[in-house]
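Just one protein chain is left out here, and the rest sit where they should.
Here is chain A:
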Amino acid sequence: MTTTETMAQPGPTAAGAKPMIELVGLTKRFPGTAEAAVDGLTLTVNEGEITVLVGPSGCGKTTSMELINRLIEPTSGQILIDGEDMTHTNPDELRRHIGYVIQETGLLPHRTIAQNVGTVPGLLGWDKARIAARVDELLEMVGMDPATYRGRYPKELSGGQRQRVGVARALAADPPVMLMDEPFGAIDPITRERLQNEFLRLQQQVRKTIIFVTHDIDEALKMGDRIAVLRNQSHIAQYDTPENLLTSPADDYVSDFIGAGASLKRLNLSRVRDIEMATDAPTASLSTPVAEVRAVLLASTWTSLLLLDATGRPARWVNSRDLARAEKGTALTELGLPVEAIVEPHATLADALDELIASNVGCTVVVDGTGAYQGVVDLETIMTVVRTVRDEYERFHLAQKLAQQPADGQVR
């Protein structure tokens, strides 16, 4: 078997995607252990994509990761980056060109945030002015005001801020490849959600080749362009896109790992901008005369109308009872309900559903980057997506059953 055959074997290769990291039969056996921690891992990671390694605790994710930047030396196998065998290069030099983020952040506690972020550029011998400029640029990128934070120490930051600095530090020397080992694993769920979203936005700009490790399938589905579901010893159970994992899991191990609610999980993959949102909701400007507003509402099939402020931003939901009171003189701005459920087009349907459930109104308002009204997503829209996935899933299982029948027949 040639190397290329081995490499081409697992996982989908999307048209146009260029392989960046190729792991070939990577094996690590720790001294004194019966089983290899990583056994013959062969995986191709495409340039500019986030590839997630997901699997239960102890299945070998961290070991696999550390084999790539050679914190652990492989027992056998090869690591090719950009076609070049990394197994025999200088490991320190190699690591300076691979961004590395770990769950515990590992920020240097005795150094300021600026010094932490500037570590790798310093090792690479950049001059002071260039490092300082780069540090400020990166702090901006991860949403931290450089003037406020550059002189602080890690202990003076919250957990979420520390992990932002960890990400900035990994990006400092603009490495083509990043390794992230459960980077958001130790952060509270709300902050984690925010960091995930911000990181995805950041990745749109920087387009790094990223290997992202997590034990959380939901995080994997959210972050991954491609996901390798691992079983023990880093054996790949399935290497596929998130959509395919949800609709066509390779076996029981994978579907068990994805767990119940695969179709609900699909909501994490669909973004508001990708679906048909309702644009027929009645709207009117706050300055419109009440009689006219009422006419708009009556002409629609809706029970509530969305009032927009002068800049086109959603202001309040009002129904016909509110409008009746408005005719008696109450100001429109004091009637109805404030608009609480608001998302931007890049939000996932899961976000939209969350907002919807938390609000008193049966739908979530979609606004553009400036906050101007775009349309609404209601429960019906979301249910349609869920149903589509379930249908696809059932079709897949049916197809699998049909495919097995003739084979069974032959055996008998």
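General observations
Here is the rule we use: a residue touches a chain if its C-beta (ideal position, glycine included) is under 8 Å from a C-beta of that chain, and two chains touch if they have at least 3 such contacts; residues count from 1.
Quick note on the criterion: contacts and distances are computed from a predicted model.
The chain absent from the displayed complex carries the UniProt protein name "ABC transporter permease", chosen from "Fe-S cluster assembly ATPase SufC", "ABC transporter permease", "RNA polymerase sigma-70 factor (ECF subfamily)" or "High-affinity zinc uptake system membrane protein ZnuB". Looking at A:Gly32, A:Gly83, A:Pro109 or A:Pro189, the residue that reaches the missing chain in the full complex is A:Pro109. Only one of A:Tyr100, A:Phe184 or A:Phe257 touches the absent chain when the whole complex is considered: A:Tyr100. Only one residue from A:Trp126, A:Tyr153 or A:Tyr253 touches the chain missing from this view: A:Tyr153. Not every partner is drawn; the one left out touches chain A at residues 69, 71, 92-98, 100, 102, 104-112, 119-120, 123, 153-155, 169, 179.
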